[in-house]
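One chain of protein is taken out of this complex; the other chains stay put.
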Amino acid sequence: MKNLKLASRATQEQTIITVGDVAFGRDFVVMAGPCSVESEHQTLETARAVKAAGADILRGGAFKPRTSPYSFQGLGLQGLKILDKARKETGLPIVTEVLDPRDVSWVAEYADILQIGTRNMQNFSLLKEVGTTQLPVLLKRGMFSTLDEWLNCAEYILSEGNPNVILCERGIRTFENYTRNTLDLSAVPAIKELTHLPIVIDPTHSTGKLSLIAPMSLAAVAAGADGLLIEVHHNPAQALCDADQALTPALFEELMQQLRPLHAYVQKLAHETTKNIVTD
Amino acid sequence: MKNLKLASRATQEQTIITVGDVAFGRDFVVMAGPCSVESEHQTLETARAVKAAGADILRGGAFKPRTSPYSFQGLGLQGLKILDKARKETGLPIVTEVLDPRDVSWVAEYADILQIGTRNMQNFSLLKEVGTTQLPVLLKRGMFSTLDEWLNCAEYILSEGNPNVILCERGIRTFENYTRNTLDLSAVPAIKELTHLPIVIDPTHSTGKLSLIAPMSLAAVAAGADGLLIEVHHNPAQALCDADQALTPALFEELMQQLRPLHAYVQKLAHETTKNIVTD
Amino acid sequence: MKNLKLASRATQEQTIITVGDVAFGRDFVVMAGPCSVESEHQTLETARAVKAAGADILRGGAFKPRTSPYSFQGLGLQGLKILDKARKETGLPIVTEVLDPRDVSWVAEYADILQIGTRNMQNFSLLKEVGTTQLPVLLKRGMFSTLDEWLNCAEYILSEGNPNVILCERGIRTFENYTRNTLDLSAVPAIKELTHLPIVIDPTHSTGKLSLIAPMSLAAVAAGADGLLIEVHHNPAQALCDADQALTPALFEELMQQLRPLHAYVQKLAHETTKNIVTD
Partner (left out) sequence: MKNLKLASRATQEQTIITVGDVAFGRDFVVMAGPCSVESEHQTLETARAVKAAGADILRGGAFKPRTSPYSFQGLGLQGLKILDKARKETGLPIVTEVLDPRDVSWVAEYADILQIGTRNMQNFSLLKEVGTTQLPVLLKRGMFSTLDEWLNCAEYILSEGNPNVILCERGIRTFENYTRNTLDLSAVPAIKELTHLPIVIDPTHSTGKLSLIAPMSLAAVAAGADGLLIEVHHNPAQALCDADQALTPALFEELMQQLRPLHAYVQKLAHETTKNIVTD
């Protein structure tokens, strides 16, 4: 990773990015919510459910990058206002995607974290624009990108003056077709040795399969990830996108009952092992 | 390709896009020039050389999407002015990349064809913006994209009212590492059965190897491509990017001596075969 | 997975395969040892170390499939005799690779588990031959194979009358080059919903990086894997193959101190969650 200046592990200790009550790089942060904001009812219902289950941050898209121009493209400003309402009611900070450099300044007024999607990982204009804000940026890995390219995209943001980059692995494209993409969990320890930036896992878009989300979330904890980004919908059957991969509130709650204890246990285990080694 | 409305083969005959003296979809169009505009001297020298060798259109980047923020990013407006000068002297129309939706309107004043690069194939804001112009758009395939996704990106442009889309296959990402990417030449006949839009081949970025450019250019002709996009530099050793894959003017001239006759021969062969079949 | 008859999840409960004191599909089984048997000293030293650290089974190759014909190809029969000696001393059962259908019958006299390597996953003659024995077969996933193809290879073995197939995910080939292959951990829960056969993870060959082996081993436990296959060498610097990815006995011991407790904890967590759901 020869070109990295600011993102390189060598330059500093673990980056800590505080959002609301939690800190990426210190806590295990769970972001959950619908793929897209479809209505006030849908968003508020889901927000209440994920809050009740213990999520830290609400996710939801107001701008949706879709393969076809004829698919639902998101509610735009109206969607952001709905997210704002959900934040006011639940207290959950908001992570939401921005697609266009022209939208960064006003979307930033509604978002607590700006998300850069996988298709825009190398949209350098957009990276530079979010780099001029001080808002945390959730930078998804391109589904076609090496770790080197990904970290250089983080470098684009950092070099504009914004140090608050959170990396998000969301699956890479391979020949395997049982899953939507192939979740590259080895990116977690790899990224931790290459950079000081926190890394979270998106088990939903990577697997694209409801049944794989819980085991991959637990595996992400054990691999050392700093958090998760999970799709939850209060009524998945009626979702306007990704209907077949959103967790119901009940499934999400069940997963949360395992995630926090497992994270605490893994931390304890690592701590004890380190202690043994030091003592030896 | 179920979502396609305007780009589908079913909707119309072959699209013909006239640029200067040539027409994509009718003629075999050769676009050649440097990866990036580095100086007036370099651009004019190269423009004269490709013109002399028989190129139809001058390529050259004023904005360069680079993996690292610390690499040369292009000369911007100054680069466009140099391209304009080269056009005035040689008569060659210009194809040049645009990276940011905010730049489309003014870059369009200098360009005869707007190029959308592989990393921006699914930059939907940019696609919509070039869709509002009537300029021909050279839409490169994402290095990670299926034909379906690519054609849907063309659909984004068409659905905004701009029918002038030229597709450009430039290699896809695979495990093979002898070449920079894997040139998917089968995309040529595949695209021809799926859409009425013309398709050209970029043998430079796909192979990334000087020795493979000529054979792959000839193969592109035989596969039925509508043209080529080739990097030529008057002095490759001093190029600021892609120094090891730009053809010298001499190599380009040698290739051109084979391209045009081969194209004529392939056309004749196809014509005769069709005639035989009709007669039978 | 429409063609599966015997391997399909629908046909039966979890397959349990007992080897020595442990059972795949019931216990968490750790197989460890050198890439190849190089000498009696090396093998016995390593066998003692992995036994002391708590491994269940000794791995070691007497026949090595190598990219080049000029690389070390293994000690053959002599290697098998060394493994036999190590088994007698440590009590550890042996897993070792067989490459040629002509060798199956006599290699079977030395092995407790026959390994089919990634390059031979679709060597159907070999699959049929090991299918005629009753020895457990460790079937590695082809580095290029879909889950469907992999399970059909298991079906080849099962349909010859040998029900004792253990699947082993060892990484698939992608464009990423920081790791040797991309470990597809999502294959664990996917395989568990498709088949009743046990599945283990090879964190060594998949990542090819020493620093990633421990985190990926822990992640495999959390994902629900039935065991691990790990390279350990008593003196990695002098290994004849894979010198830079074998764990030292000390690193392996440290990992083992975390693996067993984590597995117990994950089991407990899953049990409690199920209980809660049943109670609700």
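Annotations
We call the chains A, B and C, going by the order they appear; numbering starts again at 1 in every chain.
The rule is simple: contacts are C-beta pairs under 8 Å (C-beta built on N, C-alpha and C of every residue); 3 or more make two chains touch, one makes a residue touch a chain.
This one's a predicted model, so the numbers in the text were calculated from it and none came from an experiment.
Shown as candidates are A:T174, A:S206, A:Q245 or A:Q258; the residue that touches the absent chain is A:T174.
From the set B:V22, B:A108, B:L135 or B:A190, the residue in touch with the chain omitted from the display is B:A190, counting the whole complex. Which of B:Q14, B:T179, B:N235 or B:T248 touches the hidden chain is settled by the complete complex: it is B:T179.
Only one residue from C:G20, C:P101 or C:P261 touches the chain missing from this view: C:P101.
Although one chain is not displayed, chain C still touches it through residues 3, 5, 65-71, 99-102, 119-120, 122-125, 142-144, 148-149, 152, 155-156, 159, 173. Within the entire complex, the positions of chain A that touch the omitted partner chain are 173-175, 177. One chain is missing from the display, and on chain B it is touched by residues 144, 146-148, 172, 174-179, 182-186, 188-190, 193, 206-207, 209, 211-212, 215-216, 218-224, 254, 257-258, 261-262, 265-266, 269-270, 273, 276-277.
Operating definition for what follows: only the chains that are shown with their structure count from here on.
Viewed as a network of touching protein chains, the structure reduces to a complete graph with every chain in contact with every other. Central chain assignment: A. Criterion: smallest distance from chain C-alpha mean to the mean of all protein C-alpha atoms.
Each chain gets a centre from the mean of its Cα atoms; for chain A and chain B, those two points are 36 Å apart. With each centre defined as the average position of its C-alpha atoms, the distance from chain A to chain C rounds to 33 Å. Chain B and chain C have Cα centroids lying 48 Å from one another. Multi-chain contact residues of chain B (touching two or more other chains) are listed as 173.
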